[in-house]
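Here the complex is missing one protein chain, while the rest keep their positions.
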Amino acid sequence: MIDIVLRAENLTASYDDHIVVKNVNLSIVRNSITAVMGPSGCGKTTLIRCFNRMHELSPKAKVEGKVYLIENLNGRREEIDIYSVDPMIVRRKIGMVFQKPNPFPTMSIYENVIAGYILNGIKLKKSEADELVEETLRKVSLWDEVKDRLKKKGTFLSGGQQQRLCIARALAMKPDIILLDEPTSALDPVATAKIEELLEQLKNTVTIVIVTHNVGQAGRISDFVAFMYLGELLEYGPTDTVFTRPLNEKTEEFLAGKIG
Amino acid sequence: MASQFIKKLELNKDKIFNLLLVISAFSLLILGVGIFLSLLNASSLALKKFGFSFFSGSEWNPVSEEFGALPFIYGTILTSLISLLISLPFSLAIIIVLGEYFKKGIFAEVLRYLTELIAGVPSVVLGFWGLFFLVPIMREIEIKLGVTPYGVGILTASIILAFMILPYSASIGKDAMRLVPNELKEAAFALGATRWEMIKKVMIPYARSGIIAGVILSLGRALGETMAVTMVIGNYHGIPENIFSPGNTIASIIANEFTEATGEVYLSSLMYLGLTLFLITTIVNLIGRLILKRLQH
Partner (left out) sequence: MRSYAFRIAKSKIISVILTLVTLISTIPFLLVLYFIVKNGISVINWEFITHLPTPVGEPGGGILNALVGTVILIFIALILSVPFGVLVGIFLAEKSGSKISFFVRMMSEILQGVPSIVVGIIAYLWVVKPMGHFSALSGGVALGIMMLPVIIKSTEEILKLIPVEIKEASLALGVPYYKTILRVMLPAGLSGILSGILAGTARIAGETAPLLFTAFGNPFLNFNILKPISAMPLLIFNYAISPYEDWWAKAWGASCILVFFVLTLNVITRLISSRK
């Protein structure tokens, strides 16, 4: 039995009656990397923003359909309809990393890692916080680089380091899924490679869904690929399969670079 | 030949124009320096007579020619600080409301106009209104509190001052809030913060220097404000005992006594006060603008 962590059923999202995501049915596999791809404007960013309920923050935004988060708690399987609980609960279980690295400039590196706790008003004991910060920064391979400068503000870090800090910030909340919206498009190739390596390590502890328009990146790191075109999910399957034998004509064109 | 002549003429005109621009620029500098030097010159008599003890002298007596500025420094500092304190909570509320909750739309625009237009009401009109509306109310309150019901006084002046400086700190602070990048707000939401938590822990720290600059600039205005304060502060020469007692600020004593000042020392002392006010407000304003400039980069 494949272990599904997120299931979207007939998901439709619109801005001001302009439909951006059409009737998407998608099941994300736990502890895998799923790449959501497609040409600009195909709805991929909107799709993942429906998963952490950020889409509804935009004016005149509407979401129809269902999205279920499936958790394994103490061996019991529990399905949560994310649109029927508080959005804040959802956002703590499903984290997000954005295209442009955005560490909070008024917080130190230390504070940025546990920003989710600070903002939510969750008080951590100093020892707990110290441990969490070190553990998380080690996971994103930043610990050695910043351990002497934890109290400094994060703005002096390079773009790649800032983005890893943002991943750490999301990781510290111990989510089930991390959504990444084109996380390396603003970074240089070396930094990009480091982050791709990081994501491959992280998938054992957390499910990764990454929006990317970089076919090479999807091919390199993803286990599953979802191809979107004009708001519709045209194809979804294991990366190897989709890349070598795409079923849909549009998928093939995109992979060949004919549409972008 | 003719075209060459015209070209030369035009070149000369260009040179003249450039010269004109440079002269204007220098003239402005001369104007500013001239203001300082004139004030210095006019205060020289008092400077020589009193020196820095001018500021510790608590007696302002035109008859005996003893001039001490302490009562007015008290009055200026008290009214400025109290008015800042009164306006601060309202300023913060407006900053948050117009900087985040209502940024676009008719309600936002109307609210913006309503909070900013009071800056356009002339000081003398506000003082007039204060005299006939606020002072009687203060009298009632003072009677209930058991203090001498002057009506006018430091507190009354501070309240009107608070009305006048509010639009300045609110407007600058609101602009600072609107500059907060969207990505930061989104990052906070993505971590599960509520709107208020995002405002308190992300927006306000980010906009902090702009907000402070706005406060400093409104302080600068409070220090130099003359007419409304003159009309409701009560024109008392001594050091005010409490906030209900009448007093004077540096600006108001000049306004009250300048035209009646007889005697060189008297006039020079008023000039000395003017010089002091000029220096204080200039420094405060420059600090405020420095912070603002740092913010824009």
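Letters A and B mark the chains as written, and numbering starts fresh at 1 in each.
Rule of thumb we're sticking to: a residue touches a chain if its C-beta (ideal position, glycine included) is under 8 Å from a C-beta of that chain, and two chains touch if they have at least 3 such contacts.
Keep in mind the model is a prediction, meaning the values are calculated, not measured.
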item: Candidate in contact with the missing chain, chosen from B:97, B:138 or B:180; value: B:97
item: Among B:79, B:248 or B:281, the residue in touch with the chain that has been omitted; value: B:281
item: Option from B:49, B:139 or B:195 whose C-beta touches the chain left out; value: B:195
item: Chain not shown, touching residues in chain A; value: 86, 88-89, 120-123
item: Chain B, residues in touch with the chain not shown (by the definition above); value: 10-11, 13-14, 16-18, 20-22, 24-25, 27-29, 31-32, 35, 38-39, 42, 89-90, 93-94, 96-98, 101-102, 111, 113-115, 117-118, 120-129, 131-133, 163, 166, 194-197, 220, 223-227, 231, 251, 254-255, 258-259, 271, 274, 277-278, 281-282, 284-286, 289
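One rule holds in what follows: only the chains that are shown with their structure count from here on.
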item: Geometric centre distance via CA averages, chain B-chain A, whole Å; value: 50
item: Residue ranges of chain B touching chain A (in the complex, touch as defined); value: 181, 183-184, 186-194, 197-198, 201-202, 205-206, 208
item: Residues of chain A defined as touching chain B within the complex; value: 52, 54, 57, 88-89, 91-92, 95-96, 98, 100, 102, 104-107, 115-116, 118-121, 166, 169-170, 173
